[in-house]
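Pasting a structure here, questions to come.
Here the complex is missing one protein chain, while the rest keep their positions.
Note that the chains take the letters A and B in the order they are written out, and that residue 1 is the start of every chain.
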Amino acid sequence: MGIISKVTKNIEGKAHYYKFPVWYEYTVGVAGEIFAKNLKEQGLLTGAKCPCCGKVYLPPRVYCEECFEEIKEFLALEPVGVVETYCEVYEDIDGNRFDKPKVVAFVRIDGSCGGLFGFIEGSVQMGDKVKAQLVEKRKRTGTVSDVVCFKKVG
Amino acid sequence: MGLKLRRKVAVIGAGLTKFMRRALETGRELSFYAARQALDSAGLRFKDIESVVISTAPDAFDGVHMKTEWLADGCGSFHRPYLRGYVGGGSGVFALIQGWYMVASGMFDTCLVVAEEKMSSCQPHPQGAFNTIFDHTLERDLGVNLLWIFALEMNRYMQVHKLGLEEIALVSVKNKKNALDHPSAQIPKAVTVEEVLASEVMAWPVHRLMVSPTTDGAGAVVMASEDVARRVCDKPVWVEGVGWCLDSAFWTNRDLYYPDYVEKAAKMAYEMAGITDPRREIHIAEPYDPFAYKELHHLEGLGLADRGQAPKLLAKGFFDRDGDLPSCPSGGLLGVGNPIAAAGMMKCCELFWQLRGEAGKRQVSRPVKRGVAQAWGDLMQVGTVIVLGV
Partner (left out) sequence: MKPDNVRGKNLDKKGFEEATRVKYDLKAEYAYDMGYAVSRYLMGLKAGKIVGIKCHKCGRILVPPRAFCEQCYVPIDDFVELSGRGRVNTFSISYVKWDASRVEKPEIPAVIELEGASPGVGILHVLGEVDPKDVHVGMEVEAVFKEEQDRKGEITDILYFRPVK
């Protein structure tokens, strides 16, 4: 006899509401602070180079995931790269429609095996060379929100 | 139960980060520091690691959903099979139990076991994330907070055994003093019973100096099969018994004065280890001490003291570092810190170093060949126990 067959009394169905009351403030970490400094002061991105295999990670980190060696060499990199893939977004996170679709791309940053996500200003195709447009220096926070968008170059 | 150990498994290396209120490092960075240190101390190369167990408690602290997947590469999981165990604070010992069965099963010869917690990301205070531990319909609306359940359990324990606050305060005195010799310790301090009792009343009978802090930190061990252990390690620390048990979430329907679930977990572990007289056969203990009374509560559950008698033995110095059965020689959660899942790991690391004679100023006076570590978690529910020996 299953549990459902035992439900013999009528009940008023109701829902109980709850909002999780916390928010978060994440530190960016050791590697993240180096990234923040280069971005704020020089408008440059940062890669982290593994002493063992030579892979350059972007965003930077203090360890190589493949060699599990500590990374102590950080390279300042120009915020230019190549569009590896992109998509068109029509709605925001809550399902509200945009007036105009936005284009989001993953940009492989030159000199690294990593890259960043960013909005694309104007039209775009796979393989386009793009450069990051940054927030003006005095307003930078040192995080990826300093990248307003990527624009085609050349 | 009659379980026969299939394959001997040993702990062959350990690592621990600093335990801190707010780490600059991300959770991944903390995991890497601990995991790399454990790997180096085991004398193995990264490619020798065949599997990984990651232990980290509520995603709500770090604020990262599917937290283990995110921590994974910092824990050495790149392209390797990994497992996450999650029993709240019990995870730190449970992780070694999982590491044990990864290797004991014969599937893997090595397992890197990493525990991490970064509580400081949670605002306005990490304590807030614990609210969801209470029943969403029947409890949260009462304005609950985590301190309540500990205070309620502590009061019940004191009432049933007619204990005084000074007897409980001695745990804080012992552990915070022990922690002065632990390089990772967050809040080591020489305090007196009077100072403990004069500290702020948070939720009576809990005073501030009877509570462990919120902490960021990570720890790791390397576990290996007998073959590998004998080849690379000068003194492997063997897993002799494991046990775990979960009690009901209807915590208001059971008498909180005694942790049945710890007793059952300990029974499982002792049986596997062939222990019939734990008070004689266990030489050193690291029971879970998020609150001062908890260490006593758990010592009784572990069968290392009669019910209600742990405070009496504590007062006689029985559980001191130079006592007959040192308990929390590390300084415990009260002194070293409480990064939820990594706290139990810290205790296992302590046993590893003590059994190998490497604990330096914390090394206990009596000779030790066998120890027990225990962690606890969830809604006064889980007991996870491991017996290690040389």
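Quick notes on this one:
Keep this in mind: a residue touches a chain if its C-beta (ideal position, glycine included) is under 8 Å from a C-beta of that chain, and two chains touch if they have at least 3 such contacts.
Computed from a prediction, not measured in an experiment: that's the story for all the values here.
The hidden chain makes contact, of the residues B:Arg6, B:Arg45, B:Lys235 or B:Lys361, with B:Lys361. Shown as candidates are B:Ala57, B:Cys349 or B:Val385; the residue that touches the absent chain is B:Cys349.
By the touch definition given at the top, chain A reaches the unshown chain through residues 1-3, 6-9, 11-28, 30, 32-33, 36, 141-143. Within the entire complex, the positions of chain B that touch the omitted partner chain are 14-25, 30, 33, 37, 41, 63, 120, 124-125, 127-128, 131, 134-139, 141-148, 151-153, 155-156, 159, 181, 183-184, 200-206, 216-217, 248, 250, 252-256, 349, 353, 358-362.
Simple rule for what comes next: only the chains that are shown with their structure count from here on.
Chain B has its Cα centroid 35 Å from the Cα centroid of chain A. Across the interface of their complex, chain B is touched by residues 16, 18, 20-33, 61-63, 65-70 of chain A. If you check the complex, the residues on chain B that touch chain A are 22-26, 28-29, 32, 35-36, 39, 46, 60, 63, 73-74, 76, 78, 120-124, 128-129, 131-132, 136-137, 140.
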